[in-house]
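Take this structure first; my questions come after.
Each chain you see keeps its place in the complex, though not every chain is here.
Which chain is which? They are A and B, in the order written, and residues in each are numbered from 1.
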Amino acid sequence: MEYGSQSFVAMFDAIARTMDENRDHLCALDGVIGDADHGIAMQQGFSAVKQAVDALDVATVTPTDVFNTAARVFLNAVGASSGPLYATALMRAGATLRGKTAASGHDLAALVPAMTRGIADRGKAAPGDKTMLDTWSSSSARVEAMLDAGAEPAAILAAAIEAAEAGAQSTIAMEARMGRAARLGARSVGNMDAGAASAAVLIKAMLGSFVA
Amino acid sequence: MAKTKKIINSGAAVVDEMVEGICLAHSDLVMALPDSPRSLVARHGPRPGKVGMVIGGGSGHEPSFLGFVGKGLADAAAVGNVFASPPPDPILACARAASKGAGVVFLYGNYAGDVMNFDMAAEMAAMEDIEVRTIVTTDDVASAPPDQKHKRRGVAGNFFVFKAAGAACDKMLPIDEVERIANLANSRTYTVGVGLSACSLPQTRVPNFQLGEDEMEIGLGIHGEPGVERGPLRTADAIVDDMIDRIFAEMKPARGDRVALLVNSLGGTPLMELYVMNRRVRQRLAEAGVEVHATWVGPYCTSLEAAGASVTLFHLDDELTGLLDRPADCAMFRA
């Protein structure tokens, strides 16, 4: 299968839909150890992205254009921590497709490690800091291992979603060392990080949109 | 759970409508940039040869940050969503408006989001040959131990750092001096806050967290987030004593030292309670032989309608005293 710009527009539509549904849950998670706005940031950001990419002429733009539009629009709609982190991730995703009019199944899988590196470079967090990076790096590690092992795209995407969810779960036991929650020290243990939770939801909607 | 009632039209529109309302109310002092409506600029601020000063942060802290734009204080403020750093674009627009050839300083509270967005804007400004220096405020004594001061949050004490830096800019000092003064002011500013109730974001109208009937949060930030500890609600005097103890432990005041004082409401706590607190602060300062040069009492850095308060001591020296005393004329602050 090959995935052109239209597929990536549909991908962002799917992400926007899932963020609408998860908004209040993500806000509640952020409220326990943060400032309760993470669901709003993700919902507002991807709703703006959806509007912008829906307006693109898919016949003339490349997948890279779609990602770059999303990055710029997300950043400006959101700000916050999530804005620069996801804007960087989305630009890195777009960069992996530069020069292509469509992506292969393996290209899709390779978006996850690229986005993970973007988040790590921008946020300077490490795995174990109790952030969205725990979700992304868990998913990314699985994708890279399976790519190396020459697995089929569909299997990799399914595994990436599963590993993302496991990464999010792993943040429950962690003590935060980055972001707002870091000031709570030991009080942050026992709750899932909101950014880790939204990352799992995002990866599921993003990769799931191609499987469906 | 009962939703918090707010006088708004919609959660999505509230920040833009607020900025519009501010520009209408204070059109003699501030304006939003026509092509960047989340960039608020002082009408009588920027001028040739003056270092430009840009502040900013999330909304929901009013009168911080946009209320402190005006002659003698900030030249511009970038306005984010509620409790969310502004993105780089409006910050960059502020930097352009504030830039008059002598460089620009960015001042804001130390939060992951703000640091990333302001740093991106600073990089973009540098590409336009605008020299940017960044000073991040870290006055929240409770938010990290003394050996990790750089990890501390910036909270209500912003006010003093902004005031000193704004006065330095207004005096036409060069950017090195402005940077030195802002860092000096930040290093001499000490805040501790407590929270009695959570606030609710306009989009969800659900309180951020639940607090027991007789509990309070200690070492609270300004985003309605929980504090570093939770404890029983105590009397005003006991709360202030704890705050002053924490502050004195670091400030180590000598008899005869002078401070400026800010007793700040997080929003829902009325003046009556702030002045009761001020009474105890003054008793403690008098006991320690510390003189009070000036006092501000009221909502200066808020978390929407959250109940709670903070006390900030600004440990003065002669230089900072002179800067603090200079006039300033902003939409929500005058000195």
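Quick notes on this one:
In this section, a residue touches a chain if its C-beta (ideal position, glycine included) is under 8 Å from a C-beta of that chain, and two chains touch if they have at least 3 such contacts.
What you are looking at is a predicted structure, and each value in this text was computed from that prediction instead of being measured.
Taken over the complete complex, the protein chains occur as A x2, B x2.
The rule is short, and it goes like this: only the chains that are shown with their structure count from here on.
The centroid of the Cα atoms in subunit A and the matching centroid in subunit B are 32 Å apart. Of all residues in subunit A, only 23-24, 27-28, 31-37, 39-41, 44, 75-85, 122-123, 178-180, 182-185, 187 touch subunit B in the complex they form. Here subunit B touches subunit A in the complex through residues 11-12, 58, 80-89, 111-113, 116-117, 120, 143-144, 151, 153, 198, 201, 203-204, 206-209, 219, 221, 223-226, 228-229, going by the rule given at the top.
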